[in-house]
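With one protein chain held back, the other chains of the complex are shown just where they sit.
Our next item is subunit A:
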Amino acid sequence: MKTLVLGPFNRVEGDLEVRLEIADGRVASARVRSPLYRGFEQILHGKEPLDALVIVPRVCGICSVSQSVAAARALADLGDVPMPRNGALATDLVLACENLADHLSHFYLFFMPDFARPVYAGEPWHPMIERRFRALTGTASRALIRARAELLQLMGTLAGKWPHSLSLQPGGSTKPLQPQERLRLITILATVRDFLEQQTFGDRLEAVVALEGERELAAWARSAPVEQGDLRRFLAVSDALGLDRLGPGPGRLMSVGSFRRARDATGAAGFRAGLWSDGQVRALDLTQVSEDLSASWMRGGEPLHPSRGVTTPDADKPGAYSWCKAPRLAGQPVEVGAVARQQIDGQPIIRDLVTRDGTNVHNRVLARLLESARLLIAMESWVRELEPGRPFCEPTELPAEGEGVGLTEAARGSLGHWLQVRHGRLLNYQIIAPTTWNFSPRDAQDTPGPLEQALVGAPVRPGEHTAIAAQHIVRSFDPCMACTVH
């Protein structure tokens, strides 16, 4: 048995260390360490509740808006604050914008460059991938960075800036869109559609979204040269390397649902909430969430529901190996992310693949791309529904005592905020971020977290220090370590 320590892990958000025990050329067991503690839950203690809207987005520079949405919803829940239709549409739009930007950053900047590495130099597909995706110098790097900046102009118009906007309030948005600004949003989205159709998919978004299953996707891929769109390039590499056999998930998928305004208005996109386990979608019961601290550098006893959670760091705790807590649903680890959202929402291609194979590197990445196409189409319809001149925000009045829960889906998966207010101040504020679920350490039963399970069985070539297959698996989750260790 040999130990391999992987870190610092780049092209993930934040710092990450992975320890692998290797036997017979395969990973026998893995421990995932979040090596940084930040203390937001302690910083929030004693603050005025609305100050959370300034502090919480700064948990994360890449999921900043998602954090704002969760905080605003927790405060709205606390004060029973209503939201006008424009406010809900604006919230959904900035959230979708962030999700889409994150998906594209992940695919082009974080995930694909690994296939351009010299370790694959002998593969027939390598020259094509290297030309396109090589970190910093590939043709896609620059094209993506430009397109991403254009997409995020939507934030400039609708939320002042990104990251770390203060526009998202319990009662809606501080930014009442004016008629000419709405037209500008339509133009921005047209630019992004052009990038997605020309570069990412090599086809109309509607044609991609209309594919009715795995076989239709395969036929679509064959219908044009492999260099027509980055989705086809990915499918070719994935097929050659068998990415669908790499990084199996725990078999339980969770989504708290997203974009509720759109569901109410048109039903066009809104992603359903639920739990996928044992081959079917079930109702999600969040009273069964608890955080286990057994392997975390945290003081505490029995696992607690986040509404009563405790965060007391203890760097000297024996047996602990991560600053990440171990959230569990009914005592079990669950996987979250785009693949969970699309599976639970019944996206036909993902439904075919995940029902048969479960989650893996291939399905996680494909789900993000398919979701990206769905997001842009939905955003176009929401912009048209905005009505300048009608209200965007209701005033917030909060009680001096109470509790609130705020849920949303960040790009990387389910995000929850639980808060308690006493005498007009925050008594407790607990956050469970997507990567806290996916990259959790072991619990009291010694059950590994989802990534720890997914790494088991991954091949490690003799003399290989960077464990390229493990890197694909880690990055397939699109981890955000900044959120994880809030």
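FYI, a contact is a pair of C-beta atoms (placed from the backbone, for glycine too) under 8 Å apart; a residue touches a chain by one contact, two chains touch by 3 or more; residues count from 1.
Simple rule for what comes next: contacts and distances are computed from a predicted model.
Trainee: Tell me the UniProt name of the left-out chain, picking from "Acetolactate synthase-1/3 small subunit", "hydrogenase (acceptor)", "TatD DNase family protein" or "MBOAT family protein".
Mentor: "hydrogenase (acceptor)"
Trainee: If the hidden chain were put back, which of A:G79, A:G171 or A:G251 would touch it?
Mentor: With A:G79, A:G171 or A:G251 as choices, the missing chain is touched by A:G171.
Trainee: Which listed residue, A:L6, A:I129 or A:I350, touches the chain dropped from view?
Mentor: The single option touching the absent chain is A:L6.
Trainee: For the chain that's not shown, point to the residue among A:V27, A:L78, A:L100 or A:A116 touching it.
Mentor: Of the candidates A:V27, A:L78, A:L100 or A:A116, A:A116 is in touch with the missing chain.
Trainee: Give me the subunit A residues in contact with the hidden chain, please.
Mentor: Missing-chain contacts on subunit A: residues 5-11, 13-17, 33, 35-39, 42-48, 50-51, 53-55, 58-62, 64, 105, 109-110, 113, 116-117, 134-136, 141-142, 145-146, 148-150, 152-167, 169, 171-176, 178, 184, 188, 313, 315, 323, 388-389, 391-393, 395-396, 465-466, 471, 482.
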